[in-house]
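Dumping the structure here so I can ask a few things about it.
In this view, the complex is presented without one of its protein chains, the others remaining in place.
Showing chain A:
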Amino acid sequence: MFPVEQALVTDGGGRIAPLAIGFQTYGELNADRSNAILLCHALTGDQYAAGVNPVTGKPGWWDAMVGPGKPFDTDKYFLICSNVVGGCMGSTGPSSVNPGTGKPYGLDFPVVTIRDMVRAQAMLVDHLGIETLFCVAGGSMGGMQVLQWAASYPERVFSAMPIATAAKHSAQNIGFNEVGRQAVMADPDWRAGRYLEQSVRPEKGLAVARMSAHITYLSEAALQRKFGRKLQDRSAPTFSFDADFQIENYLRYQGVAFVERFDANSYLFVTRACDYFDLAADYGGSLARAFKDTTTRFCVVSFTSDWLYPTSDSRAIVHALNAGGASVSFVEIESDKGHDAFLLHEPMFIATTRGFLEAAAAARGLRAGA
């Protein structure tokens, strides 16, 4: 945990003070502080990228990628993963106490943007005494943060991996997020966002939000292969609204597991941050201008079956980087696992990441063993 004296002034004109950021580090910072990698988590991720997540007891979200000998090699690099501002895992967010009222912020928490999240991360990186990050990497909402980092602090980002992401949210993305938010707010236990003071939680609404979002993370093919129309623990339909189908049972489980670890108001704030993200808009509508004269080395990755952030979104980023003359690699990974592919064991993705980082490390003159 990292408390700062400095306030975070948000894009929306809000002011967050005091500010705390929950973060984890892995590996060791080398003597000249040149081997630090910032990992940016996705919408409902957290700072526990590797090892066992102490809250859920499950492996960290990027356990396949982070560790000794893995692409984000903890023997070689110093990894930082922070919980985003607005989150609920040790960072200041809507469930934190508002110093003005002595009660949880609730909806009085300022609406934060991806840029605000990145500003807070930059304060953390400053605090750790790191001038230039060797790499900033992340998928989905984490990928947006990567793009924002490269645009806001080009001189502080040696290399960048935006994965399964977009430079702006599409109408479809915003639409799905709105379904989730409306589900949360329709829950009678939401209490206009003041549920913590009343010792209730809008669990049903948040679970529904998670269920609909979860579908967007998978692919039709993967769902069909895994579940099809298979029935759950029965041989015939019950002619009721029980979870007859395995897919229903699976989604209900996902919803329930989610409410145990995530705050409903945080869900509203982080989805909103994604919806507001439009990097080109900050540069006169030109994404290329966001990356003009950048010296950062980019590796953009998309997955064939990701329909939430389709390859065309990644291509738009690549075109902008090309137009800006950036050093950019772009790989579309063949996978039927949908958007979530970047969190799963995809050998091609792992190989690409390893190759890109090793080459960037050679260019930076990084040697193994801190």
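What to note about this one:
We adopt the following convention: a contact is a pair of C-beta atoms (placed from the backbone, for glycine too) under 8 Å apart; a residue touches a chain by one contact, two chains touch by 3 or more; residues count from 1.
Simple rule for what comes next: contacts and distances are computed from a predicted model.
Only one chain is not pictured, and the protein name UniProt records for it, out of "Methionine biosynthesis protein MetW", "Homoaconitate hydratase family protein", "Branched-chain amino acid ABC transporter permease" or "4Fe-4S dicluster domain-containing protein", is "Methionine biosynthesis protein MetW". Residue A:Cys299 is the one among A:Leu251, A:Cys299 or A:Leu343 that touches the chain not shown. Although one chain is not shown, part of chain A still touches it, namely residues 297, 299-300, 318-319, 322-323, 325, 327-334, 348, 351-352, 354-356, 358-360, 362-363.
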